[in-house]
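Not every chain of the complex is shown here; the ones you see sit where they belong.
Chain IDs A and B follow the sequence of writing; residue 1 opens each chain.
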Amino acid sequence: MVQLMPTARHRGRPAVDFTPEEMMVVAAARELRDRERVFVGIGLPVLATLLAQRDHAPSLLTIYESGAIGSRPSRLAMTMGDPALGSRCLAILDFFECFATMVQRDFVDVGFLGAAQLDRYGNMNSTVIGDYLKAKVRLPGSGGACEIAGNVKRFLIIMPHDRKRFVEKIDFRTSPGYLSGRDERQREGLRGGGPDAVISTLGVLRFDESGQMYLDSYHRNSSVGKVRENTGWNLKVSPKVRETPPPTEEQVRLLREELDPKGIFLRKPSA
Amino acid sequence: MSHEKFMSTREAVKRFVHDGDSIFVGGFGNLYPFSLAHEVIRQKKNLTLVKHSPEILGDQMIGSGCIRKLVFSWLGNPSIGSAHAFRRAVEHGVPKRIELEEYTHASVTGMLKAGAMGIPFLPAKTLFGSDYPGHHPQIKFMDCPYTGERLCLLPAITPDVALIHVQRADAEGNSHAWGILSDIKDGAFASKRVVVSAEEIVDTEVIRRDPNRTLVPGFMVAAVVHDPWGAHPSSAQGFYDRDNEYYLEYDRETRSRKDFEKFADEWIYGVENRKEYVSKLGRKKLEALKPKSYKSRPVDYGWYS
């Protein structure tokens, strides 16, 4: 059972031993503020949310796409519709109702998304590699990604960083980022603030005034060069770029011992 | 009250699911009607499937050649990866090509909501800036006559038949369900006929003692089936957990058409009904999936006389 006891945010010694996935979860958790209402996705976003609740945001409210609000899962949820989310939560909405009365009604502060392809404006493809009508690789599809991208106040993108995913041109636009820039996003009738940050296996990236991605910080064992090498366009870099502050020992302990003790979403570090 | 709606799974599917029908299946992680879907596969129907997230239930129907058209928004093996039969059908037309009508979660479920509400469309704020509408001109846009803002229109879907699984129902089909309910109610209300399978068949008195728990009223139900473990390998809140091992096994063992067919032979065609399926699962598996108890407190509706 997850206790909502706050622990101080950056207190504690920086960890020396942590995995790239652990770094991602910690970096994502830092983006969440107390009392925000978070639309949570399964996997690393769940862990980021649970960690934020334990670390610095005890009153963070979780809303799952399945309609479960304020869940306190007694184990890690494997799917959005997991019975561990349906038991012991504060309220359950129907599926469309959850979209309408939560996302569309503007109750959601932060969403999480991932994708198979991402371009410099944060536009995402989770539908198809190749032509839509002649799929090379057929992916699962949008799910709720398109509505999260188009409605919530801001959203975070979490994904592995390589040139196959960070591409010049995505094959299909499943979910809108800034389209061809912040202006176009607004003109198109899109709501919400758009993508706020990308948390990749290599670093944290943010978006400038025009809506273009830039590197804000690189994780331990990564570098500006490594990030640019693994990005399919000429990536901008912040003049203040630095190493992403590492997790604290306590954060790593929480993840390994309490939040994902079986290593379901976070592989254990190889010995 | 007669019990003419109460019948076997086989009879329910035979009588109420017809070739060419569009069918809706309820649930999301919780309460997928796997038993009903497997019977549909055994009876080799040819259908349009309407479901935002058909996951491996949809994959099994596609792999078995039951689906000619899919109206959906996500199809994978949750937390695991691809739905292989779906990929084979789309990428290679195996075992047959399927037509895709593809949107997003809110749009597919909003179309069912419009159907449930008896209106031809529902305005919504989604699909802007996405490539889906370009492929599916059923989606229209309009400027709001009140605010001037741009709105997306979701046309109503009214499936021929809804297949749903619930925790308990009476013999007339009055259905109690709890936990994550997803699209079960909207899908059932939108559909022309409803077939219910239930973990337990209860006396109507149990329903009347908690009418706010009724998800689907019996008058719109065509058939009621008693299928314990009918949602396995998905979960039924309070009855059993999702069977993660099954999902992993399904991922490993359906990567080729041949392997899929072997899997289907064993787990779908190889059993007569859910009862045989359950005994094939084995007591050890079943026990492992049962949660500890965590009960609601009763509420008092009062007897007014």
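Here is the rule we use: a residue touches a chain if its C-beta (ideal position, glycine included) is under 8 Å from a C-beta of that chain, and two chains touch if they have at least 3 such contacts.
All values reported here derive from a predicted model rather than from experimental measurement.
Q: How would the full complex read if you wrote each label with its copy number?
A: Counting every chain in the file, the stoichiometry comes out as A x2, B x2.
The rule is short, and it goes like this: only the chains that are shown with their structure count from here on.
Q: When the centre of a chain is set as the mean of its C-alpha atoms, what distance in Å lies between chain A and chain B?
A: 28
Q: Within their complex, state which residues of chain B touch chain A.
A: 27-30, 52-53, 72-76, 78-79, 82-83, 86-87, 90-91, 102-106, 109-110, 112-113, 124-132, 135, 149-150, 178-183, 185-186, 234-238, 241-242, 244, 291, 294
Q: Touching residues of chain A toward chain B in the complex: what are they?
A: 42-43, 65-68, 78-83, 85-88, 92, 94-96, 99-100, 103-104, 123, 127, 132, 135-147, 149-151, 172-176, 179, 185, 188-191
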